[in-house]
Structures are given as C-alpha cells and as structure tokens.
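Notes to accompany the following structure.
The other protein chains are all here in position, but one chain of the complex has been omitted.
Order as written gives the chain letters A and B; numbering starts at 1 within each chain.
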Amino acid sequence: MNKKLTCITCPAGCDIEVAEKDGEYIFKGARCGEGEKYALKEMTCPERVICTSVNIKSREFPLVSVRTSCPVPRGEIFSILNQLLDVSVSAPVRRGDVIVSNISSNNADIIATRTILN
Amino acid sequence: MKSNYSIVIAGGGIVGCAVARELSKYSNLSVTLLEREDDVCSGTSKANNSHIVCGADLNPDCPLELDMIRRSNRMWEQLTEELDVEYVRCGSYNVAVTDDEFNNMLPKLVKKAESCGVFTTRIIGREELLKNEPNVNPDAKGALFVPEDGSLLSYYLVLALAENAAQNGVKFRFESEVTNLDFNADAGEWDVEINGSEIIKADFVINSAGLYSDKVSKMAGWDDFEITPRKGEFWVLDKKYSHLVNSIVYGVPKPDYRGTTVVRTRDGNLMVGPTARNLRDREEKGTTASGLEEGFEAGKQVFPWLDKSMTIHQYAGLRAMCKTNEDYILGWHADSNIPFINAAAIRSTGITGGPGISQYIAELLSERIDLVKNPDFNPYRKAIKRFETASYEEREALIAGNPDYGEIVCRCQTVTKAEIVQAIHNPLCVVSLDAIKRRTKSQMGRCHGGFCTPRIVKIIAEETGMSPLEIKKKIKGSELLADETKNAGRDSDAYTVKSSVSEVLSSLSKNSGGR
Partner (left out) sequence: MNIKDFDVIVIGAGPAGLAAALGAKKEGAERVAVIERDRYSGGILPQCIHNGFGLHLFNKDLSGPEYAEIFIEKALESGVEIILETMVLELNPSAGNGKHSVLCVSRKSGMSNLSAPSIVLAMGCRERTRGNIALPGTRPAGIFTAGTAQRFTNIEGYLPGKNVVILGSGDIGMIMARRLTFEGADVKAVVEVMPFLGGLNRNRVQCLDDFDIPFYLNHTVSYIKGNRRVEGVEIAELDEERKIIEGTRQFIECDTLLLSVGLIPENELTEKGGIPVDSLTRGAFVDQNFETEVDGIFACGNVVHVSDLVDYVSEDGEKAGRYAAVHASGKRKQERDKSIRIQGGQNVSYTVPQVLSRDDAAFEKFPVAFRVKEPLSNVKVVLKGGDEVLFESKIKKVIRPGEMERLMIDRSIYDAIISSKKTVTVEVQR
C-alpha cells in the first residue's frame, strides 16, 4: 500500500510517497536526505516538537514560553501538556533553562524559550 | 398639589438623552433614564451617516417632524459649542448624473425644500460642483446644494448630551429594560417595572424607546401603532482616502428614501450608505452580503472610484418605522389623565430631530406643571482632550501634565493611554470595550482593535480592578475572553518572586490531569 506524506522538516514541504516492499520502506519525492529520515520516522514513530507556555511569577509577564528540547513521540503530546498545566516557575528564567527534565519517553526536557528576568 | 416631580425616560438614544439634558435644566424635576443596553447610544442612534439635515428633503405632510427639525436647525451651533462636539455646516449635494435628473429632478427638489420652509437651496452647475467636490462622478451635470445641512458624529452628540445630563443630576440606569407600566390613578403615580422585578415610582413617563417604543406605549395603554425596523447598511473607508470627499454627497433621492450617500465624517473617515430594507425582526441587526453590495454600488454612482479594498468596516442600523403613521408620534397620551408622553416613530431623523424634540417635550410638560429653572444648571461639558488633533505645543503640554498622554495605545487613531483612562472613568460609569471605543475613537481604525484591544483590556483591569475575564465588549454576555490558559490561576499578587526556580521545580507535581 502506498502512502503520501508531507515533510515538515523545512518550509519546502516535500510530498513524499511511501511504498512498502519486503518489510522495508521505499521513499520517493524527498528533495534531501532529511526528508527520508522524516518519512521513516513518520512511518515508525512520528515525532513532534511541542511548544507551549507555563505560568511564571514575574513582574513583567504571566507566562514564559517553553518547548521540548527535541521532538517527542506524537502520541505523548497531550500527556505532556497536561503535566505542564500546573507548572509554575519564578523569574528570573533564561532562555534554555530546563523547566521540567525528562518529560517524555525519549527523555526530552522542557526548556524555556524566552528570558524573563524580573 | 405637588411641586417636585419624578420623571422616567424609557430609552437612552438621541431622543432620551436630549430630553434628559433638557429636563435637567429644571430644579423641581428628578429624572431617571432607563436603558436596556449597557450604554447610551447603543441602538439606532449609533448607526447612521452623521448627516444633520436642515429639513430640505422632508415630507411637507409631516408637520411634527418638520417642526422638530427646523427647531434643531436653529440650535446646532450653540448646542455643539456647549457640549464640545465638533460640528460643521458643510452643506450637502444631490448630484445629477443625467440630463433628465439635472433638468427635471433637481428643480422638483428645490420646490420640495421650499414647501418645507427651506429657501436656501440652489441648483449649481457642473463647474461649481467640481470646485467643491473635485472627485465626483465625471458625468455629473450639476447638483442641488443644501447649504444649511451639516455633519457631526452622532455618538459623540448623544454621549455629550448624556454626560451633561448626568452632571446636572439625571440618573442613568443601564441594563434596565422597562417591562411593565402601571398607572395608579388614585395616587397619580406610575409603577415602572424594570427587568420584570424591581418597581420604581414616577409622576411622568416619557417613551423614547426607539425600535421598542410601540411596546412601551402599549404598556401605557396607547396601542394603535406598530414599529417595524428598516435596515440601513454602511461601509467605512480608511482615513487615508478622506481627502477625496469634502462634505455630504448624494445621488438624486429615491421615491421612498433619501438614497445612498458618501460622507466625510468629523473623524475623517468616508462613509458609504445607507441602504433601506424593511424587516420584521427587530433583533436582525447584522449586515448582509446583498445589502452591502447594493449600498456600495449606489455609492459608486456618485464616486465611481470607490473600491472595496479601501474599506475598513461595515455596519448596519435599524430605523424605527411606522407603517400607519408617516409623521413622528409625539405628544401626550390621548387620555389627559394619563401622564405619558410618546416620542416614537422617529425613523431616520432622530439625530437631527432630537434637540428640537427635547425642547418640545419640555413645553408639553410645562402645559401641565410648573417648571422651575435650576440656577445651578451647567450647560457646558468638556470632551476628552484628544492627542491626535492637538498641535505640537499642546501635545508637549499634555504630556508634561500627564505622562499617559505620551503612551500611544491605539496606533491607527493615535489614541493615548490618558484618553483611555479618562474614558474608563466616564461620567456615566460605563466600562466596556465598545463604551471606550465610542468615547475615544480607539479600536475603530484600520486594524480595528487588533493592536490595541489587549492593551485596553490591561488598562481597564489596572484602573478598575476587574479581572480581564470580566471585561465585556458591550452588555452582559459579551465577555471578550473565555478563560485563563493554565490551571495554576493567576492571583494578582503573583508578581512577587516567592521562590527560586529550583525550589519550584522540585515541588512540581507531574500527574495533574484535568484535561
């Protein structure tokens, strides 16, 4: 059975066709190697970077933006978001600070993406 | 015999607010205005094209309307000066684009104006028209010029009347709908029921409920007329095109309405509209695709360069029409024992007729009771000082006096924080985004609140202590925001740094469900 994917690695958004032959995937349409890597991942265990925010005690902002330090399994998105609902940090927070460590099955951290000093 | 009287005005549009202000000139009247929406000028009065007519195109068979508008016509200069409302007698044009219109229609319009008592209109040729309105349809043959016509922003006038009335002691109650009227003949008093529960007493009731005035009238036993809505739809153009039109320009009128016009408002926006469609449902307040199309096409008859890409906004208004009565329904209840005055079926001439009506209603009252002049009546009301229109020196002085004048909140209309804060603390105590819009002109520019709304929400929260979740666009039920984004809640003193990052991290609970 053939499947069509759109690569999300970069804005080019290549359409990749996936065929399965003898238990192996064959990919057509990716304009670079990253596309094939993406397609293989998407067929076996799709992953996404999660970007959201958590509460911060700060004079400037109620929220600090965060993301996973690397792509995490797509199926874990909502359990990770749930874990972050009650998280609250206090300023100062710097870009790259680990807010929650080891949050996903592939050991991603939640890191701050904005510096809030006060 | 009584010497002090309580008066209830039902409805806070132009008529109700003009009457409230007029009656605040008398010290023996205690006046309460009831309005079902959260602010004055929330119905028909806010949705019009700001054209102040002198009476040239009225129906000579409607003596009341004609009388009221001719009264108002003598009042504008003084009234708008007292109330600090920008007004200009810019004149209006009915442009003829065919020879038939020029040779046959325009002379009829002059005759009609004369039968309405307006003798200043004249037919002008193409050259004079183009001198005054150079961007008009190049096919134009000439126009009827009505020099006494003028322009002001209706919501500014209504707000000013209401604020001045409030300064002089009139009580305004919002989200307060009159649900029943019961006249107790023995006591000579009304029981006015509000929102189906509370009762207040009144010696006189004045009905200025606009689209709902037949319902209020019925409550007082005067039930021989019905109000039906007639929708008008408008387009608003970006200010950058304001130089293309100088005044108020119509085509030649249609048999049953004045026609579509293009107006340059006192705000500097061009406005195209209105249309006229009869409806049954008074709650049907939205614009329609076909109505908007029709209005815009009509505007293009006069200014063919009009293009939809120039527009920033559309809106619709409902005029209060009465099928059985062409004239205003204005006067005392037929039963002279019942102290009730109607000001109903005001149709599309309320803004223009309002000041005259208020004067007339005071005269009606004086037929039955002695009105005692209030020596402390202050006719003057100051508008919020605007930064945008201030001179360079004024701006420096404004900021020196109040640094909030140096903080631009609405970029499109150049409205400062100082103006927003003054609007929040307005004399009528109305706090909503639309209330601030109509008092400052914020949120009505080309980005239509996209930039300033979050900022205004913040300022309201700071000034009033309200939670952003309580802030409404207009009446109850129009809250802007649905919820906070996280579970933890955001207490207002969350701004003190309570613990270090690591402390917070170590106390994290990882399994907090709830989604």
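The rule we apply is simple: a contact is a pair of C-beta atoms (placed from the backbone, for glycine too) under 8 Å apart; a residue touches a chain by one contact, two chains touch by 3 or more.
This is a predicted model, so every value here is computed, not measured.
Among B:74, B:171, B:201 or B:240, the one in contact with the hidden chain is B:240. Set against the missing chain, the residues B:32, B:154, B:228 or B:311 yield one that touches it, B:311. Interface note for the absent chain: among B:30, B:135, B:167 or B:288, the touching residue is B:288. Taking the whole complex into account, subunit A touches the unshown chain at residues 5-13, 15, 48-53, 55, 61-63, 65, 67, 74, 77, 81, 95, 113-115. If you put the missing chain back, the residues of subunit B touching it would be 235-236, 240, 283, 285-289, 292, 308-309, 311-315, 392, 395-396, 399-400, 403-404, 406-408, 411-412, 414, 446-451, 453-454, 457-458, 468-469, 472-486, 490, 515.
Here is the rule we use: only the chains that are shown with their structure count from here on.
Look at where the CA atoms of subunit A average out and do the same for subunit B: the two points lie 51 Å apart.
Touching subunit B in their complex are the following residues of subunit A: 53-55, 57-59, 62-63, 78, 81-83, 85-93, 97-100. Here subunit B touches subunit A in the complex through residues 485-488, 490, 494-501, 504-505, 508-515, going by the rule given at the top.
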